[in-house]
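One chain of protein is taken out of this complex; the other chains stay put.
Chain lettering (A, B and C) follows the sequence in which the chains are written, and residue indices restart at 1 in each chain.
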Amino acid sequence: MAHNFKSDVTVDWCPGCGDFGILTSITQALSELNLDPHNVVSVSGIGCSGKTPHYLNIGGIHTLHGRSIPFATGVKLSNPNLKVIVPGGDGDMLGIGAGHFVAEGRRNSGLTIIIFDNEVYGLTKGQAAPTMQLGEKTKGLSRANIFGKVNPIALALASGYSFVARGFSFDMKQLKEIIKTAILHEGSSVIDVLQPCPTYNNINTMDYYRKKVYKLEDDKSWDPVVTGESMDKAIEQFQKAYNKGLEWEERIPTGIFYDNRAIPSFTKRLNEFVPQYFKNPPSDQIVSGVDGFTPVDVVKTFADKTI
Amino acid sequence: MAHNFKSDVTVDWCPGCGDFGILTSITQALSELNLDPHNVVSVSGIGCSGKTPHYLNIGGIHTLHGRSIPFATGVKLSNPNLKVIVPGGDGDMLGIGAGHFVAEGRRNSGLTIIIFDNEVYGLTKGQAAPTMQLGEKTKGLSRANIFGKVNPIALALASGYSFVARGFSFDMKQLKEIIKTAILHEGSSVIDVLQPCPTYNNINTMDYYRKKVYKLEDDKSWDPVVTGESMDKAIEQFQKAYNKGLEWEERIPTGIFYDNRAIPSFTKRLNEFVPQYFKNPPSDQIVSGVDGFTPVDVVKTFADKTI
Amino acid sequence: MDLNLTLGGPQGGGIDTSSNMITRAFAAAGYNVFGVREYHSNIKGRHSYNHLRVKEERPRSLKYPVDILIALDPDTIFEHIEDVGEGTKIVYDKQFETSDLASARMIMRDTAKRIKETLQDEKLPLNIKGALQLMQKKGGSPIAVPFNEVVSSAISDGVPTRYFNTLGSAITLAIAGLPSEFGEESIRQVFSAKESVVAENIKVVKAAYEYCNNNKLAGKPIPKLPKKKRFLITGNDGSAIGKLMGGLRFQTYYPITPASDESSILEEHGAISFIENENRSLKDSGIVIVQTEDEISAVTMAQGAAITGARSSTATSGPGFSLMAEGISFAGMDEVPILITLYQRGGPSTGLPTRNGQSDLLFALNTGHGEFPRIVISSGDVEECIYDAMKGLNYAQRYQMPVLHLIDKNLANTSDLVPEIDSKRVKVSQVLATKDSESFRRYNLDTENGISNPGYLGKNIFWMTGDEHDELGHVTEDPDVRDRMMRKRFQKLKTVEDEVPMNDRAVLYGPSDAEITFVTWGSQKGVILDVMEDLKAKKISANLLYIKMFEPFPSEFVSKILKKAKLVIDVESNMLAQAARVIRTNTGINIEKSILKYNGRHITEDELLESAMNIYNNRKEEKLEEVLENGA
Partner (left out) sequence: MDLNLTLGGPQGGGIDTSSNMITRAFAAAGYNVFGVREYHSNIKGRHSYNHLRVKEERPRSLKYPVDILIALDPDTIFEHIEDVGEGTKIVYDKQFETSDLASARMIMRDTAKRIKETLQDEKLPLNIKGALQLMQKKGGSPIAVPFNEVVSSAISDGVPTRYFNTLGSAITLAIAGLPSEFGEESIRQVFSAKESVVAENIKVVKAAYEYCNNNKLAGKPIPKLPKKKRFLITGNDGSAIGKLMGGLRFQTYYPITPASDESSILEEHGAISFIENENRSLKDSGIVIVQTEDEISAVTMAQGAAITGARSSTATSGPGFSLMAEGISFAGMDEVPILITLYQRGGPSTGLPTRNGQSDLLFALNTGHGEFPRIVISSGDVEECIYDAMKGLNYAQRYQMPVLHLIDKNLANTSDLVPEIDSKRVKVSQVLATKDSESFRRYNLDTENGISNPGYLGKNIFWMTGDEHDELGHVTEDPDVRDRMMRKRFQKLKTVEDEVPMNDRAVLYGPSDAEITFVTWGSQKGVILDVMEDLKAKKISANLLYIKMFEPFPSEFVSKILKKAKLVIDVESNMLAQAARVIRTNTGINIEKSILKYNGRHITEDELLESAMNIYNNRKEEKLEEVLENGA
């Protein structure tokens, strides 16, 4: 029987929360990819979204608010053979964690970053998240939001992510497929998931989104895959992705905006100068000699320090 | 006599450093704007660039690495009548400070952010800054740079900055003009300054840039100013700015990419609900009553808490 | 009267409203109510409860077993199995009787396992009936109320469940013997804005009383006491009020439990009303509250504001405070006046994010790299929060250093009825810029007390740097100036010691000579004062050395008291007895007996008394440590 990837921990999200759809999409994606549960891990931050790893029956770290990316990067770079899923809140990823978010774009380690985009800080009771529109007044706020909105797609592209997509938590079929493609993508991917929070956000509701979303893949000419063969085409595709990413007011595109397979992942780059990196990564190295002492030859390794 | 804005502190940058040109451009801009030196302050982080406030004869805070933006925002929001200049390193702003950089784009407080873009961490001896290209090997590095590059223009635009420009430290005439416009801009501005670091960066040298830079304003049809009258035009201008911002390999555009005057600054937004905000900002408020005790009427202010 | 009651239900299910209703009803009748909120790190569904105590005089602690347990869900019955005793009335919806433990999935697994074992040990069924039987064994009397019926009988239309909270509260009031009018009054206060809602709820209150009367549940009517205007506030409110009175005009925060409520309160009251006889121009002043992108930004942005002359502050809790370490070190080095309110919760790391803790004291005293002066103060009740916040802002301004104000989660979420807020208790002096001059020496070394004249951006031209600096504020690495600047900065701590009255640093409550000397800080103050009364009744004299300022530490005062004390018991809500360590560091005195609690719940009078008696009875032993465990 295939692993179903669901743990037996009580899920304590609010009834109607969009998080359920994301969770299901993840477990289904993992099942359909038929991955060995030992080879996938999830690393989250803090927030309603941050609880996700406990609900998945794979190794999971529920880290610190905003720090899932560096923790996850450590996991991935130390054992490049693992698939690392990073579910995170929009506050977590784009507020307190924005610095890491930008940095990971430059690294392209190979993380599957899933942003639970509910426009609010759920777990701390509904404050505006960085994804909330200027002037929006949700029920959790005492006055209209005074901050501008950051667009996750635009920021992900500007940061250099090689795979950028958007899903909607109530369209699990599409979301599951996006997650599958993202997990198979070698570099780091960002999936912005429109996730209604019925408890605090009475504006960006399920209905609100249902009316606005449309699928990029419905346009048969849409081609997000960059192979790197033509530089001009690549630039054009990036620009198209970016411009699509800016769409919001009238209609909201979902699907894969950008899928650049030409940018080498960080693990590939490391492999260029770390001997046997993939075969013998840090996580698996023998550090104790046969006699229980270090096997390192100090004189040879530090020959330049001897006189 | 006009204030010349230069302090008498010894400048200890390396000979030939691009920082000198930026410093001069700032002092000239301030002089030409004929600002009262009490009404302009500078707030920097840590790095070679971070030393700038000491060289300016205006109030200055040389804060912590990566934290100039929040410090500066505090200054600006507490006294919205001050002009706040924020000189910072590329590591400072886009590495350790990237989270604040993104957040300030959403705020648009009214800071003039000047990025000293030398592609290296100058003061810590030449490590790669986030602006350095993947695979570049400058003399300060023991192996080629393993990180992707973040494009300051693209990131600034994606973060929501309302004024985005690029200067070149050896073209002080243009840079000075950009700085002047930026200082007069009501929201927050980002000026990415190409700044050769002859000590550690032997690739992006003065000559390297001299050969590549060209001025946006030389194209008479270039119009970065968004007035907000036409939404479509605004979107088009943003996209143009963004696409121009991506240019790098062959030729590097300098000048003003984007100057959106329609987005209200954070101080204007605050003014909507903070009584007399501009007239009587936090910095200037009377907090002691005539008798030396608080003038606050607690019962009235907290009427909802009384029973 | 001395009434302890616990009201439990699912998080997000209106428990706070119910408890607010009960509090206001008793307050309307002139009683005093004191309460603490316990809840999970969860938005909807998990168990939360409010523990309230009602008295004629002001209560200052809570006690088990409770007199009434109101269960608004089955989980409450399971969770509070241990909290009932002789005479406890357990009010619950009759429907719960069909629930079993296995289906109570919102109960934490380990808790459920423990409850299961308890029931099994007693050979009781693993369901509500079993739990109620156990409670009965302990002396409790279950009162099954058909919630749906009672509500349906009262309201014309609408979902009955929406009124279950009101019903639970009203039944409690009826059982307590409070006349129905006060219940109705409280409904008017709680739902003030919405008339139709008020009307419907009042119907439910009436139905509740009728039900109780009909079923002989109504208590003996209790007398109405003279009613005075009071403030119904929590520790969070207290700090916000104190800050506003203390001249705060700029506050930053990043959301975090249990700190962010303070900022929300400030935001809601940011348009300040001034007293009549003050300058008309003050009439419309506001305060700027900024939600930042993280706590690093919060602590540095507040400093930027402080440097322009605004009194500024930020509030946070453990994880956020950790992130502020570097910024605090800057404030110490650069002499920036800033108040940081640290709401302590259960640590380490994310820990028990919605539970009590006092485990950040040593960290607060040592946070930030390098050596710099700071002031660390702590509050022990809601009123202290007010005046300490004011003093904290004053200290920051006067001594130009970071001031850390510690409030524990228990206190933050304590609701209390405060009779008066005295705006003349603490002076507030105006922030004044130094006269500007050509070369203004912000860090003038020529000062006896270590305090240099402050400068403010916009008014003075000067420099600041986190590097060691000269008098103008420029970077220096000169070894001699370095030494002098270090000494100047630390000189200010001596000045604090000279200027701040001892009462604001440590207080001895009770007789100067006593058989037991308790030592504590923070929210245990109230419960210890109550236990001292209990001990008195047992003819054991006790006093309390209560510490309010940890840096600079009142070493002499503390030393003097402890040296002559007979039996010293340190009481703290942490595992390492941190205050006792601080005492040892500063006085060399080792406190060998302690009562500690670190399960995140509030300390109750009964458990503290019991442990104190245990220690008292075994006082011959060299070292004793009691760990308290009350609380669901």
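Rule of thumb we're sticking to: contacts are C-beta pairs under 8 Å (C-beta built on N, C-alpha and C of every residue); 3 or more make two chains touch, one makes a residue touch a chain.
From a predicted model like this one, the values you see are computed outputs, not experimental measurements.
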Counting contacts across the entire complex, name the shown chains the missing chain touches. A, B, C
Contacting the left-out chain in the complete assembly, out of B:Val41, B:Leu64, B:Ile113 or B:Val298: B:Leu64
Which residue, B:Thr199, B:Gln237, B:Ser265 or B:Asn280, contacts the hidden chain when the whole complex is considered? B:Thr199
Full-complex touch with the removed chain, picking from C:Tyr31, C:Tyr598 or C:Tyr616, is C:Tyr598
Could you tell me which of A:Asp223, A:Glu236, A:Glu249 or A:Asp284 touches the chain that is not displayed? A:Asp284
Out of C:Glu57, C:Asp110, C:Asp157 or C:Asp446, the sole contact with the unshown chain comes from C:Asp110
Could you tell which one of C:Pro160, C:Gly466 or C:Gly510 touches the chain left off the display? C:Gly466
To test your reading of the contact rule: which positions on chain A touch the chain that is missing from view? 9, 37-39, 41, 43, 46, 51, 53-54, 57-64, 67, 69-79, 81-82, 99-100, 102-103, 270, 273-277, 280-302, 305-307
Logged for chain C, residues touching the omitted partner chain are 40-41, 108-111, 114, 296, 318-319, 321-323, 325-326, 329-330, 332-334, 346-355, 357, 359-360, 362-363, 365-372, 465-468, 470, 474-483, 486-487, 490, 574-576, 581, 584-585, 588-590, 598-601, 627, 629, 631-632
Across the whole complex, list the residues on chain B that are touched by the chain not included here. 9-10, 12-15, 46, 48, 64-66, 91, 95-96, 98, 121-125, 127-128, 130, 142-143, 147, 199
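Keep this in mind: only the chains that are shown with their structure count from here on.
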Which chains are joined by the largest number of contacting C-beta pairs? B-C
Could you tell me the distance, in whole angstrom, between the mean C-alpha positions of chain A and chain B? 30
Between chain C and chain B, distance of the C-alpha-averaged centres to the nearest whole Å: 41
Chain-centre distance (mean CA atoms) for chain A and chain C, in whole Å, is 38
Could you list which residues of chain A touch at least two other chains? 95-96, 98, 130, 143, 147
Taking each residue of chain C in turn, which ones touch at least two of the other chains? 293-294
